[in-house]
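Excerpt of the complex: some chains, original placement.
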Amino acid sequence: MLIAKVIGTTISTIKDEKLHSRKLLILRQTDETGAVFGKPYVAVDTVDAGIGDLVLTAAGSSARQTNLTKDSPVDSVIMAVIDSLEVDGTVTFRKS
Amino acid sequence: MLIAKVIGTTISTIKDEKLHSRKLLILRQTDETGAVFGKPYVAVDTVDAGIGDLVLTAAGSSARQTNLTKDSPVDSVIMAVIDSLEVDGTVTFRKS
Amino acid sequence: MLIAKVIGTTISTIKDEKLHSRKLLILRQTDETGAVFGKPYVAVDTVDAGIGDLVLTAAGSSARQTNLTKDSPVDSVIMAVIDSLEVDGTVTFRKS
C-alpha cells in the first residue's frame, strides 16, 4: 500500500455504470511524515476520507476487494485512514 | 486511476479477435490542471471520449471489468470523462 | 497498452512447458512517432509480428487473455500490429 494524502475531488457525469455514486478522490503519495511527492492519482473512497487526511491506498485487483468496489473498473482504493505513523521509535505523523 | 488526456487514435488491422470494433485511443497522463507529462500509452475507450478530453483510466485486470473489455487482452481502459477537478478548494480543471 | 517496436528474438531451450512453440520477442517502448526509448522487454507474439513492426503490448493478467497465452506464466503479450497512429489530427506513424 502507499501512504497518500487526499488533496481533491473529481466530478464525472459520464462514467462506467458501476461507478455511479462512488466518490473518486485525488491523492498524492507521501513519505512517512506526510510530505507529498510525485504526481496526483485517483482512488475510490471506501472509508469516508476527507480532504487533507493521510490514508492508505491499495492498487490493482486488490482495489476491487471491498464491498463498494467489487467487479468495478477501478485500480486504486482508499482502504484505511491513518491515525499515526511511527518510524524507528519516533512518531512521524499524527492526525490532527 | 490516472488522470489523462486523449491525444490521438490508433489503427490496427491485425489484432486479437476480441478487440475488433474496439476504439484504442492514445493518451498522456496529466496533473490536476490537465497539463500533460510523460510518454503516451493506449487505452480502450468505453465512454465515447473525444480527442482533447480529460479522462480517468484504470489499469491491469481492472481494465477488464467493463462490458466492452471483459476477457479481452487489454490492460488500460477509459472508464470516466472528467467534468471538473478541484484541489484544496480551488477548481483546477473544468471541461470547456 | 504500450506502443512498442519489435527489435529482436529470444531462444530458450529450458522453459516452462506451457511456453513451448511460443514466440518470445524483444521489444522497446516507443512514443507516438515510433521513436524507441527505455530498456528492452520481452512479450509473447500472438499476431505474427515481424522485426521492425510497431505493435501494442498488454501487461499483467491481461497478457493471458489470448488463446495462445491462456494460463501461461507470461506477463506481456503482443495483441495488435499498428498500421498508423494519429495525434492532434496529424499522422505521426504509418507502417511502411
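The letters A, B and C name the chains in turn, as written, and every chain counts its residues from 1.
Definition applied: a contact is a pair of C-beta atoms (placed from the backbone, for glycine too) under 8 Å apart; a residue touches a chain by one contact, two chains touch by 3 or more.
What you see is a predicted model; the values in this text were computed from it and never measured.
Colleague: Hey, this file places 3 copies; any idea how many the whole complex holds?
Modeller: Whole-complex copy count for this file comes out at 5.
In the analysis below, only the chains that are shown with their structure count from here on.
Colleague: What pattern do the touching chains form: line, ring, star, complete or other?
Modeller: The chain contacts form an open line.
Colleague: Between 0 and 180 degrees and rounded to the nearest 5, what angle rotates chain A's CA atoms onto those of chain C?
Modeller: Fitting chain A to chain C on C-alpha atoms yields 145 degrees.
Colleague: What whole-number Å value describes the gap between the mean CA coordinates of chain B and chain C?
Modeller: 20
Colleague: Whole-Å distance, chain A centre to chain C centre, using C-alpha means?
Modeller: Computed value for the inter-centroid distance: 33 Å.
Colleague: Going by the contact rule already set, what residues in chain A reach two or more other chains?
Modeller: 61, in rising order.
Colleague: Give the list of chain C residues in touch with chain B in this complex.
Modeller: Listed in rising order, the residues of chain C that touch chain B are 1-3, 29, 31-32, 37, 46-48, 56, 58-66, 69, 77, 79-89, 92.
Colleague: Looking at the complex, which residues from chain B come into contact with chain C?
Modeller: 7-16, 18-19, 24, 26, 39-43, 51, 60-61, 63-64, 71-76
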